[in-house]
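Only one protein chain is missing from this complex, and each of the others stays in its spot.
What follows is chain A.
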Amino acid sequence: MNNNGLIVVIGAGPAGLSAAIEAAKVGAKVIVIDENEKPGGQLFKQIHKFFGSKEHKAGTRGIEIGVQLLEETAKLNIEVWLNTEVCGIENNREIWVIRDKKQSVSLKADKIILATGAIENAVVFPGWTLPGVVGAGAAQTMINISRVLPGKKVLMLGSGNVGVIVSYQLLQAGAEVVAIVEASPRLGGYGVHTAKVCRAGVPFYTSHTISKVIGETKVEAAEIVKLDGNWKPIPGTEKVLEVDTVCLATGLNPLTELAWIAGCKFHYIPELGGHLPIHNRAMETTVEGIYVAGDISGIEEASTAMEEGRLAGINGAASLGLIEEIEREKLTQEVWDRLDALRCGQFGQKRKDAKDRLLAVEKEVV
């Protein structure tokens, strides 16, 4: 397949759809590819109201933002290839995909926007392979998309926003959250989220971790243990909690395989989830014509992912001559202003500092 001026967006989550919409708005031909059977990424299981300001759609539930993005995608006649896995990216931006697990297709893109998202981290402990130990994101998919309770008595490991939001949604779905266990002496998530589950009677165990999960063929209980100042378990402080499900909310890791394959240069930034493709303020990587947006460029949240997607879409389209330079600069700055508004305060500033480091590396490399 040969296309002139084609932008291929890989990943139909908040970042990818936002990128596709911005590019299609100015007349770019865009194909969005996603391996799942439905577009929207993780938005459709985010049943809570988002933070931010009006421009960030604050107060709107993630699921509604997903619907709005799909409506815009349809209105702009953006082609979306679902059930399609990207298997390779060649030097000349030739993309090899498998459609519906049977048809091999290659297509030549002029610009590629990688918006592949992230995968949940697992932690290991005796019993971690027992049925009933699940990722918090998986539990969230089960309750909010499949409408199935993973269990009735849940232990959540990790008190970051994912851990506390999914705990709240498990309560809404009718489960009991027996404990939220946090290895650090301080809780990680926003105070308004922790307060919400706290007033629902859920106890937090700070400076604790899971020592083992007990059960023959499934989770029957979990043993937690207190940690000392050096994160070492204190013998004699073990406590057994009767649970049938253990959810792991222990961070995310960017899905960067395609960026590695494409030859992008990387830099290690632990605060943002690990090895990240180096990129500039236009979200372009060290490989010309390949852009990144969303969790692949650093673990954040849907609101920032959408803004990064817009940056990539605007700048990808501009480099095809579809946006005048003055207009590109103006639009790019507007998005950066909104990103800066999200990346400040006691939580956001750390992410802004880390992102600034990544941008600084780009200047050295290029």
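As a convention for this text, a residue touches a chain if its C-beta (ideal position, glycine included) is under 8 Å from a C-beta of that chain, and two chains touch if they have at least 3 such contacts; residues count from 1.
The rule we apply is simple: contacts and distances are computed from a predicted model.
A.B. asks: Just by its UniProt name, which of "4Fe-4S binding domain-containing protein", "Cytochrome c oxidase assembly protein", "CoA transferase" or "Peptidoglycan D,D-transpeptidase MrdA" is the chain not shown in this complex?
C.D. replies: From the listed options "4Fe-4S binding domain-containing protein", "Cytochrome c oxidase assembly protein", "CoA transferase" or "Peptidoglycan D,D-transpeptidase MrdA", the omitted chain resolves to "4Fe-4S binding domain-containing protein".
A.B. asks: Among the options A:G27, A:G59 or A:G263, which residue touches the chain absent from this view?
C.D. replies: Per the contact definition at the top, the residue touching the missing chain is A:G59.
A.B. asks: Of the residues A:I65, A:V134, A:V197 or A:L276, I need the one that contacts the missing chain.
C.D. replies: In the complete complex, the chain left out is touched by residue A:V197.
A.B. asks: In the full complex, which bits of chain A touch the chain not displayed? Write them out.
C.D. replies: Considering the whole complex, chain A reaches the absent chain at 48-54, 56, 58-61, 171-172, 180, 185-187, 190-202, 204, 206, 341-348.
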